[in-house]
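First, the structure itself, so that you have it in front of you.
Left out: one protein chain. Kept in place: all the others.
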């Protein structure tokens, strides 16, 4: 008789990729770590669910999905005859798994408000180092790959480049959860077409149309989802709620907040003191997630500070600012008119008006010439940059920065 | 020239049903109401995402989806020649939209811990009355349909019966988000087959196999998802966290909690005082959502009460109790052995052991003979109960209650 | 530099399973063989596209899909700790690939008309032997597995049993192509749950609900698709076209037909002379496909034989007989009334009336107690038949034969 029970927990059901197998015990340990479990509590797309209600998926799912694609990519590259050791495969998988570990609640909300002087990438790096300590150096190779210090460059490129497993997963996943069906990309086909030349990642020429489609689909997702004007309005609102709360916390010691938030309200962290305070930063940052922001904001609705109260109510009950977008910066007189109307209608003073009426800009480009390029491999063995290889794209159009300006103002104004 | 701009916000992109059109301005007003917006902050499947990471969808989406199916069902029934007025259609849509409005965080977590004496249905009813007041009686007909006091019974049956739009939406949606593909049901086909005889909802005979499949798919979702043993363990854990927090709140006035939670920690609401305190209950209950539970639990990890601290850490960092399930109740000696081991290992006292080692039972039946039956309509005009109409089911097997018993104990025990 | 081109033809894009990899060169040779390529020209579901226009998929696709699932099943069983050699894996894959190789055009149309005395299984067997000769015995093990003479019974069960890869593929594929979404089964989950005990295939207990769903989904597909009454009408019509053509061929040597058809028109093959004439049978049978029947039928529309002409026109232009179905056989007087009406309306004589008015029966059962049973494996190591293991099914209901009777008559009659 033959019967071997298997640890079923090591297979995870993902609606996007199907069954995902956790490839090793060590990777399972990392997934179980509180720092990684925390990603369950951070939505991949922040407040995007205010526009696309289906988009409630977490960074946890995305990290697992990207790791799954890494496994597939490695398997395919091996089939092309390239040797990748088990150690390298595990390290690359860990690197992609942890690539977003330092993400704060609501994407960049904190970065745009209470911790202006460093980015989630900085925190990711601090956290990875800390995990590496805890795991006694077992993350050394993963960190080398992550920071592009390993000689097999393509492993880093799979983790972070213009055609990395991060993008392949998030485009497919965000398209699935938002219902924006035309964002679907041929990740399976692209992965099948990956190869390696001189330690660099390339795409075989047959895959060129899938790459074109990938670049256009990504562009569509940017304008249709990530930079959707209502999403922008919501993200700017949450940032202002936190800014004001930090301001109020300056004189109101009893402002409701969890310790993690209080720390960043009280301390001005800059890149300079980042490393000296890293223990504090990590322990506070890692405690924060979407729930703290929402719970606090709900409490702040009843705060005597009128600005904080209104902003909080607007955020929680989806009374979003109106937003208009255009290709040129807004003329001063247009903004001033809105401000005047607002002062008349709402009686704001000059200092506070900026919480309700503000401008900003966003930009995006489909492809960057400066970053790691997407290289196409021909049967002849020759490689070419996608912008040279494609019949339809050329550098000037594809890598042009598209910049848009927005003006937000209260919904009660016309 | 002809160009009429349309309010685009009235079309919502749903990954499950595609584009959902909000059918009227009044319904849009209801959706914008804070009581309804709050459903965005309550996960449809609570802690199920601990097993199926994709299942992060909200009750907000589900309510919109069920309302969308209601519109389709009404349109189809009209095509069969039955008259349904615009008023009735709107009221039925509102009734389904609001059917879960009283749901608390993490499904029944509160009901199983800090508010044991009334259910979310009671709260739903209180809330609907309150909304009706605010909207000056415009919900009268919706409430009549909801409470089955309207003569066109089938409208109520579309809202709440064994074949209602609630079930058609949640099975399809939960299957989509968990990735349990075999939970897919033929909701479109079932809706096409709906008809009305003597004011009651019936399914045309051609749809009988889709109904069989629907009943089996629902059963599969129960055992595979809703009553999955790891989900049960997590749900029992959150209930115990709240129980303990309520206990601790009895002597620790500084226990971190939002006001909504504090209210239920301090007050014992029973069915008897429910109506007399309804204003308080509503204002506190409606303020609560998943975020408050998670944020508080994270804070409680550092509480000096050892039981609360451990339970909270277990919940947040997914250190779930082990759980075994069987068809019979657990023998006393089995439980006692676990308790003895636990006391030896963890040093719990007799009072606290119940937070860590406990038994319970769950049950489910595929079909109830007592509730509104699913009736099949033949070409002859005759109708029959599905259990009589189906070749494969019969009353005894289909409406049999399947009961399972579970025993939870700390993961550190064998 | 490292660049290894790979033979891309060995990956096939399947809309149902995604990319399918041909696992070995020998299997690729079999796929390239004319006998296998012929399956491209035979629709999996015959005339079902008269009801579900999307269902135009071929037996070729299905065979590849089933072989793909075989590969997945073998990989999973190996992960459970069971050894399956490369030889065995290849042989099992070949066995499933060839399981339908003897299928004639339009499913069983020929069997029900011009070659009544043997079945497609007989032809499959003849053809496999012939291929084995051509490939010099390299199919020995595949044939052993196919005919259940290999000691590892589970390999045969994967090819042919109540839970074989054939069924897993066709249910998923037919559901996909017809658009009958509720026919979807959890083939991935079922395959993950497969295990082997004492050389027999079992399903781990966690998979029990997926098996229940699979049995009900299969039942739904039978009544909704495979035995759909309009499909039955069409299949009976094509059989009658061929019957009449054979009859006409008896006196009209110039009847248009390809040689393959002519052979079966002229020769009465029985099980007895099957083997003695096997060379002829194979060469003629293997030449036939759906195209020959359609092309010939179109020509026969203009044949002077009125019966053949009308039947052919009816088939080509989808003027299908009316069909009624009931649970009891049709009373003689009901049939006689139809016949009388028909004679009055159409002037048929007594001999020919049977081509236009006829009865028959179909039957199906969800599960057979007599065939290889589906066995559930518990954690204890114990196994139980699905009908004992399931809470909802029991032998009597599940293995009950459901028989339905049909009566076909010209559409011009009421």
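Per-chain numbering from 1; labels A, B and C assigned in written order.
To be clear about the criterion, a residue touches a chain if its C-beta (ideal position, glycine included) is under 8 Å from a C-beta of that chain, and two chains touch if they have at least 3 such contacts.
Since the model is a prediction, treat every value here as computed from it, not as a measurement.
Asks: Which residue among C:212, C:290 or C:391 touches the omitted chain?
Replies: Among C:212, C:290 or C:391, only C:290 touches the chain that is not shown.
Asks: In the complete assembly, which of A:28, A:209 or A:275 touches the absent chain?
Replies: From the options A:28, A:209 or A:275, the contact with the absent chain belongs to A:209.
Asks: Out of A:158, A:366, A:386 or A:407, which is the one that touches the chain we can't see?
Replies: A:366
Asks: Considering the entire assembly, which residues of subunit C contact the chain that has been omitted?
Replies: Counting over the whole complex, subunit C touches the hidden chain at residues 12-16, 18, 32, 34, 37, 40-41, 43, 49-50, 52-54, 56-58, 60-61, 64, 176-180, 258-259, 287, 289-292, 294-296, 298-299, 316-318.
Asks: Using the touch rule from the top, list residues of subunit A that touch the missing partner.
Replies: 180-182, 184-186, 188-189, 209-210, 212-214, 216-217, 219-220, 223-224, 366, 391-394, 397-398, 400, 402
Asks: Name every residue on subunit B in touch with the hidden partner chain.
Replies: 1-6, 8, 11, 18-19, 79-82, 188-189, 192, 195-198, 206, 377, 379, 381
Here is the rule we use: only the chains that are shown with their structure count from here on.
Asks: So what's the Cα centroid distance for subunit B and subunit C, whole Å?
Replies: 43
Asks: Subunit A to subunit C: how many Å between their CA centres?
Replies: 50
Asks: Give me the residue numbers in subunit C that touch at least two other chains, ranges are fine.
Replies: Touching at least two other chains: 188-189.
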